[in-house]
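Shown here: the complex without one of its protein chains, the others still in place.
Then we have chain A:
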Amino acid sequence: MKRLTPYLLVLPGGLWLLAFLVVPIIFMASVSTQEGDVVNGFVQTFNVGNYVQAIGDFHTQFLRSAGYGLAGTAIAILLAYPMAYWIAFKGGARKSTYLLLVLLPFFVSFVLRTVSWKFMLADDGILLGPLKAIGLLPEDFHVLQTTAAVIGGLVYNYLAFMVLPIYVALERVDHRLVEAARDLYASRLGTFTKVVLPLSLPGVFAGVLMTFVPMTADYVNAAVLGGPENTMIGNVIQTQYLVGNDYPVGAALSLTLMAATLIGVFAYARALGTENVLAAAAR
């Protein structure tokens, strides 16, 4: 019985994952090599052509998604790190309040949040309207339908996933290590770069995973805030499924995205594995 306990503990979660993650993926993999249409039904022909078509027709959107994901993640790090740092070291007794504030947007639906951005940033909306009226901005200036709007929306929507892991990592840094570094002649900056930053890198590492993956697969921000030039792979997949009813190509796109993301993440983990980064920081 004792030896079974660990297995019993993973059983509920394991079954959940099996039912709702593994089975759909297998199902999708099967669909991705089928042929046919909605009216006459799809048959399994092991047609890899769907993949060729998926990558051939939509590689622009794949690359754009990766680009947006990278840019969004980078900006999120730059915004989240100082925030997490401030909460962890200067937050004092109010830390949990600040953390709650970071999480507050999550109490509103993802789509609603993004749509409210659309209202705020509309060409003659509450923000740009007055600025144009007083002549600070040219009449044809716009934010919506631009790359900046999409990336901005991505960063806004996923920022908390970057803040939280970094905060947790910073929170765990023993303050005595900071004092030890200062005692050993490190300046404030030196203490940060040699001790605090390296010790918080696992948090940054986790934050990158938690934001890059969903950002790359996102479709809401591009749909609401972007224009035709900003279509991401998530939008393509959505269109294939819901508009074009081309399930096989949609499935092929999804699996390609998943495989590409996994490969990217593994490459990232290998290249920037915590141990490697720490070893470099130790000098």
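Methods note: a residue touches a chain if its C-beta (ideal position, glycine included) is under 8 Å from a C-beta of that chain, and two chains touch if they have at least 3 such contacts; residues count from 1.
Everything that follows uses one rule, which is that contacts and distances are computed from a predicted model.
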| item | value |
| --- | --- |
| Per UniProt, the name of the complex member that is left out, chosen from "STAS domain-containing protein", "Succinate dehydrogenase hydrophobic membrane anchor subunit", "Purine hydroxylase alpha subunit apoprotein" or "Spermidine/putrescine import ATP-binding protein PotA" | "Spermidine/putrescine import ATP-binding protein PotA" |
| Residue among A:Gly152, A:Pro198 or A:Gly234 that touches the chain left out of view | A:Pro198 |
| Contact residue for the chain not shown (choose from A:Glu139, A:Asp174 or A:Glu229) | A:Asp174 |
| Missing-partner contacts on chain A, residue numbers | 174, 176-177, 179-187, 190, 194-195, 198-199, 278, 281-283 |
